[in-house]
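The complex is shown incomplete by one protein chain, all other protein chains being positioned as in the whole.
Entry: chain A
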Amino acid sequence: MIEIVQEYWQAYLWNDGGQLSGLAMTLWLLVISVAIGFVMSVPLAVARVSKNPWVRGPVWFYTYVFRGTPLYIQLLLFYTGVYSLSVVQSSDLLNTFFREGFNCAALAFALNTCAYTTEIFAGAIRSTPHGEIEAARAYGMSTFTMYRRVIIPSMLRRALPFYGNEVILMLHATTVAFTATVPDILKVARDVNSATYASFEAFGIAAALYAVIAFFLVWLFRRCEMHWLAFLKPQSH
């Protein structure tokens, strides 16, 4: 156990002697996919609750497909599937993008978390208290201003606990990235396993690292909830 930690701690944490690896890689992958997913999901959530079926329909279809299939298949689709298409191989730009396992993983993860986040946000928009919208209208706000000033901020607050859950699930989901040769924590653990045959130690260290990140995220989101949902706390005068 101690020898493994001494020899591989750098690879587990941030560098395997050449490139980013382990914990740093997992976090980087998580941050980039969650960030892209978040930015795309806010407008998509607004479209998802639209009254127009031509706007609502495509978004419904997108979330249905991405929530109804495993992330592993989605990753394989981008990593082995798209790369094998002749369109991709004949275009320089697409070719360089899809050759990198990291790009495929980040793309698949971003699209996947975006689908779940869109549904979370759409649910929160639907549960906006009627009075808030009435008040915004009474102030003479245009629809755009109403979304920007009232609906979206209040929706993000209500969605926060569910969003925290989704980010932790996404952390767990990043483990499939090693199948696209991304050197995340699990890839390092697999390499250590095949080099030392100490399976329990190799994967045990990985498990502990993931648990630490998960507990950190739980703590972080609890802090955010205390900050942004402070108005929901029982008041004492």
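As a convention for this text, contacts are C-beta pairs under 8 Å (C-beta built on N, C-alpha and C of every residue); 3 or more make two chains touch, one makes a residue touch a chain; residues count from 1.
Note that in this section contacts and distances are computed from a predicted model.
Novice: When you check the chain that is not on display against UniProt, which of "Histidine ABC transporter permease", "Glycolate oxidase iron-sulfur subunit", "Fe(3+) dicitrate-binding periplasmic protein" or "Chemotaxis protein CheW" does it turn out to be?
Specialist: In UniProt, the chain excluded from the picture bears the name "Histidine ABC transporter permease".
Novice: Going by the contact rule already stated, which one of A:107, A:120, A:182 or A:206 would touch the omitted chain in the full complex?
Specialist: A:206
Novice: If the hidden chain were put back, which residues of chain A would touch it?
Specialist: On the side of chain A, residues 65, 68-74, 76-77, 80-85, 171-176, 179, 186, 189-190, 193, 197, 199-200, 203-204, 206-207, 210-211, 214-215 touch the unshown chain.
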